[in-house]
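With one protein chain withheld, the remaining protein chains of the complex are depicted in position.
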Amino acid sequence: MAEDLIEIRWHGRGGQGAKTAALLFGEAAIDTGMFIQAFPEYGPERTGAPIKSFNRLSKKPIRLHSGITNPNIVLVLDPTLLKTIDVLEGLEKGGILIVNTHKSPKEMREELSVEPGILVYTLDASKIAMETIGMNKPNTPMLGALARVTHILDFDKMLESIERKLKKKFRGKPEEIVSKNMEAIKTAHKMTKGEE
Amino acid sequence: MAINLKELSKQGDFLTSGHRACAGCGPAIALRQALLAAGKDTVVANATGCMEVVTTIFPYTAWKVPWIHSLFENAAATISGVEAAYKALKRKGKISKDINFIAFGGDGGTYDIGLQALSGTMERGHNILYICYDNEAYMNTGIQRSGATPYGAHTTTSPAGKKIPGKTQWRKDLTEIIAAHDIPYVAQATISEWRDYMGKVQKALSIKGPKFINVLAPCQLGWYYKSEDTIKIANLAFRTRFWPLYEVENGVHRITKEPKKAVPVEEWLKLQGRFRHLFKDENRKIIEKIQKRVDERWKRLKALEEAGL
Amino acid sequence: MAEKKRGWKELPIGAIIDEAGSSEKFKTGDWREGRKPVLNKDKCTNCLLCWIFCPDSAIIVSNNEMKGFKYDYCKGCGICANQCPIGAIEMVPEEE
Partner (left out) sequence: MKVVAKTANEAMAEAMRQINPDVVAAYPITPSTEIVQIFSRFVADGEVDTEFVPVESEHSAASACTGAAAAGARVMTATSSQGLALMNEVLFVTPALRLPIVICAINRTLSAPINIHCDHSDTMDQRDSGWMQFYVEDSQEAYDSVIQAVRITEEAFLPAIVSADAFILSHSLQRIEMLEDEEVQDFIGEHKTPYSVLDVDNPITVGPLDLQDYYFEHKRGEAEAMRKTPPIIKKVDREFGERFGREYGLIEEYRIKDANKAIVVMGSTAGTAKEVVDTLRQDGEKVGVVKVKAFRPWPREDINKSLEGLEYVAVMDRAEGMNGFGSPLFTEVRSSLYEIDKRPDIYGYVYGLGGRDVKPRDLKKVFDDLKKVESGKKIERVNYLGVRE
């Protein structure tokens, strides 16, 4: 496979915006000149059910059209999923796990028995979302974390792109919803913790 | 909009000679009268059925207006596509003429297999007129029962046998089903009362939106009577009140032509071989049953009219 | 009556028929089963009921006048005679 290919898996529940996060991240990557794929896993699930969505990013055109089984990065939008879903599935050495939780990365590593060689990051995205957006919408904060941890995208360019997309998405809604989301991303970018 | 035969005769026919319908064909009369009323600037979509078959055997066509047939159950959908194209092209200035859009279907293509497409077309509000030439069975395939076949009638799939005396279900009231779509104009007509029928065609075409006319068109082959009696039988259907002539304009029922004195339905039944078995002693009660139903339906229609509904 | 049948390269696109009313080339007059309508011009009032009821468009009308029948197409159904209110049309045996 192309060596510069980055594969990302998002875990969330229907309605939490895991699909939107993958789409926003993908579009932001395109704006920085990358090639991308962003696709949710489609099933009969409805609001509340565990869902996955995916990203592929590369500097070269992406021809792979298979599902993603060995992601480089896994993001968990909802800590309650950790009990029932094997979020580490297919994540190999060198991989990155980012979890929305108030716990520390160390606590997470122990709780999930993450093997050495996989980096663990945490942030309380729900809290950030509540404080900025006023709703438990952890998806935009998670984008901030992803940018902080991976440096795949230039953060400022990413912010610019997401702001543009959100303005379009929330057309007709109060303007502050966009600025609040942007604030959430920036806060999350600062607050994301890795292990010492 | 008085219909003047002398005036009409000057414009010539749009369904011309040389088609291969049976001698005395009621549906051919229904189509011909409708086109005379509609005039030259008319586009026709036709469902598969007798009329489609007999008028367009390649390389001959009896049609002098543009005509399209694609399948059995989709005449309504086809004409809605034609009408949509017309709207789009008119908006873009590619066509300027005012054109009538008419779909013809038999009772098979309309009451039964084509009902869904017809219902959709009516609901979507296309500016078209759908005319069902109702000959009360699938005549094209050899006289099989349809949803329009009357109670007691013999057909090849509701044969009058030793145990079962012909069709044992009432016909569905398609005119009322379409009226329930709340469209601007729905009417019932018969070919013998040509002035009433052609007037309804003209009235329908003057109204914007979806319109529906159910015209009774006897079939000498399937109803088993002599070919010269087509008009007589169409007329008796009206005079017995088996087939009331009325319209539903913007939801309001109005009887357009009323027989002065109702003729017993038996008079209509007895001319047709498809009801012959009803005249056996053991089946006479079926005729009474039919008469009762005709009286009830007429009462209902009168009540609707009187109530302004 | 038989037309030369065309080969596939000679046919119009999409199986359409581009000659309106071409069925007039197909004569159905020989379908009559031994009887044909005749008009008694003296009786006829030119009410044109025969014309409006003819399933085969086989009544000749010109200048508001009933002129007779297109025997090339009339199938001899007898509706015209049956419906003529004053009996001006009679179905008579076809001559050999």
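First chain written, first letter: the chains are A, B and C, and each begins at residue 1.
One rule holds for everything that comes next: contacts are C-beta pairs under 8 Å (C-beta built on N, C-alpha and C of every residue); 3 or more make two chains touch, one makes a residue touch a chain.
The shown structure was predicted, so the numbers you read here are calculated from the model rather than taken from an experiment.
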In the intact complex, which of the depicted chains does the undisplayed chain touch?
A, B, C
Using the document's definition of touch, tell me which of B:Q11, B:Q116, B:T141 or B:N250 contacts the absent chain.
B:Q116
Interface residues of chain A (partner: the chain not displayed)
1-2, 22-23, 26-27, 30, 34-40, 42, 62-67, 69
Name every residue on chain C in touch with the hidden partner chain.
5-9, 11, 13-18, 20
Contacts from chain B to the absent chain lie at residues 40-43, 45, 52-53, 56-59, 61, 63-71, 73-74, 76-82, 84-89, 91-92, 94-95, 97, 99, 116-117, 119-121, 123-124
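In this section, only the chains that are shown with their structure count from here on.
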Assign the assembly's chain-to-chain touch graph to one of these shapes: line, ring, star, complete, other.
other
Based only on mean CA positions, could you tell me how far chain B sits from chain C in angstrom?
23
Inside the complex, what are the residues of chain C that reach chain B?
3, 6, 15, 17, 19-28, 31-33, 46-49, 51-58, 61, 64, 70, 72-73, 75-79, 81-83, 91
For a test of understanding, state which residues of chain B touch chain C in their complex under the given definition.
5-6, 8-9, 13, 15-26, 28-29, 32-33, 36, 55-65, 191, 194, 220, 226-232
